[in-house]
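Heads up, one of the protein chains got dropped from this complex, but the rest are sitting where they should.
The first chain written gets the first letter, and so on, giving A and B; residue counts start at 1 in each chain.
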Amino acid sequence: MDAIVDFFRVYQTTIGVIGINALLALSVWLTLYAGQLTLGNAAFMAVGAYGSALLGMRVGVPFPVGLALGAALSAVLALPLGFAVFRLRGVYLAIATIGFGEVVRVVLLTLPFTGKALGLNGIPPITELWHIYLSLAIVAYVLWRVQHSTVGRAWAAIREDEIAAASQGIAVRRYKLAAFVAGAALAAWAGGLSAHLNFSIEPGDFGFTRAVQILVFAVVGGTPSVAGPILGATLLTALPEILRPLKEYRDIFAGLILMGVIIYLPRGLVTLAELRKTRRLHEIGAADVA
Amino acid sequence: MAEQLYNAIFVGSIYALFAVGFALVFSVLDILNLAHPVVFMLGAFVALFFMSSFGVPAALAAVAAFVLTGVFGIFLDRVAFAPLRRRGAPPLSAMISSLGFAIVVIRLMELRYGPDLTSYPAGSLPQTVLQIGDARLDGLRLLIIGLAIILMAALTYIVRATQLGRDIRALAENPRAARLLGVDVDRAIAATFFISSGLGGVAGALLGFAYNAIYPQMGTPYELKAFTVMVVGGMGSLPGAVLGAYVLGIGEIAALVFLPAEFAELRDALAFGLLFLVLVIRPRGLLGHPTADRA
Partner (left out) sequence: MLLECDRISKRFGGVHAVAEVDLAIAPGQVFGLIGPNGAGKTTLVNLISGHLRVDSGAIRFAGADVTGLAPHALTTRGIARTFQGVRLFKGLTVLENVLVGRHARMRSDLLRRLWPRGTPDRADRGRAGQLLDRLALGRPDALAGGLAYGDQRRLEIARALASEPRLLILDEPAAGMNPPESARLRELMRALVAEGLTIVLIEHDVRLVMGTCERVAVLNFGRKIAEGTPSEIQASPAVREAYLGSEDAA
């Protein structure tokens, strides 16, 4: 019993980070599910992190309200962005969102009240593990149900073939925007939780590298189901800890594992469970994400 | 003023050599090669290796950089991209695979050389300074600009006037038709990576010579700029990449000159703001083709 308590105490932060990364991975998964490849969710995470931290520290807003406002602010930003880019596909959309992400990062470096390059310090560490995991449980449940509803089916149709989807009565732009904005709000919520876990944040935490990392969680974990991104985030966040004995060779193995998974399981780790279906999809050359 | 322009053209030349290789792979295979910054960095270190271990003159070392990174590019394709092509995997998988590859190689280089700056052997780099009117211009940079122009001219020749170039263009246009028409697809792809990585490698070596400071992560900032260059110039268009590179180079130096110091960071935002605007208003960029990737 003691051993378990000790384990938790030592790894508490890591467990918290796993939960937050799972939320972030789900935020990207959501937009991927609707056929949009986004690398902007790190920027939305930043909006939520800075937003909730500033509102809490400077204005005295209670924690959950701060989180909600951060998410709302992200949604408000995501809407015009989504409008502007909804016609872009695949790589073009990815690059547009990268551009957006960099603009946000630079704005954070320039605005006076964000602490610029030094970031915000002294954020009260009020995030508890149960906040993170309750959020994750609710989000995962909702996304799972949505996936199997008409909305989820509409997203899947859009992902497969937008033109055909439009002819089935699906308002493509509205649905894409919904996924995009929901993903942004979710990323912001995770960002708010993250800011209050870490005492301090700086713009460099939310750049291109972070965005790619989140995408990798979702893709490596697997896109067919909600379990995928959660699995991917858990394994890849825990990986540095697991590989700790390898010391300075850690990253090398991480890179090799990444390559291995993506080459042999292009649809992600969860497809191990459905290997037959995956192989059939290869045979028919089914349209995949992005 | 003249000095700033000179600098802008120098910076643009490096961007151009880097971006054109990146754009070449994109136009032929529709993938973003996130390991491209790695060959850039390797070129610089290959040159270092030859110069410090064998006392090879810088010019020859640059040639070695071109050849060896070109070959390395073929290796990169075999390991990271070819298996995915065989499975018909989407471009996203290729991006992530190249990312993993990049992580491994950069880490290996960090283990060998350390993450900090390394310099070329003393006295191995030319130090001439030219006086043109009021301006004092670094001769090495002039040489680099000239070399970049020669390389890009050579690339243009290869793409336009050789059988190989025709094969590559056919592959870029329509892979299935190219295969049916008897194009040796494997050879064309290998050539694409050789050229792309070779150019990237020589760009890294030349940049390394100019700044005399190299480090394993040196390619990463260029990667993001390459996105802007490609988008502004036109995705997949080689002349577009060159044009976009010089536009960006001039734009950055102009921002440096005209923006007050506190807004130095905004300079980067300008590049991305530009990228963003172009994507939204004219996704095909300056010279790209209207693409099938739009709704």
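Going forward, a contact is a pair of C-beta atoms (placed from the backbone, for glycine too) under 8 Å apart; a residue touches a chain by one contact, two chains touch by 3 or more.
Nothing here was measured: the structure is a model prediction, and the numbers come from that model.
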Touch partners, limited to displayed chains, of the chain removed from view: A
Contact residue for the chain not shown (choose from A:V65, A:A171, A:L246 or A:L272): A:A171
Of A:A53, A:A157 or A:L231, the residue in touch with the unshown chain: A:A157
Absent-chain interface as seen on chain A, which is shown: 142, 145-146, 148-151, 153-154, 156-157, 160-161, 163-172, 277, 280-281, 283-288
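We adopt the following convention: only the chains that are shown with their structure count from here on.
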Centre-of-Cα separation between chain B and chain A, whole angstrom: 30
Touching residues (chain side chain B, partner chain A) in the complex: 26, 30, 32, 79-80, 83-84, 87-93, 96-97, 99-104, 107-108, 111, 224, 227-228, 230-231, 235, 262-263, 265-266, 268-269, 271-273, 275-276, 279-280, 283, 291, 293-295
Residues of chain A touching chain B in the complex: 37, 84-92, 94-96, 98-100, 102-103, 106-107, 109-110, 162-163, 208, 212, 215-216, 219-220, 248-249, 251-252, 254-259, 262-263, 266, 282, 285, 288-290
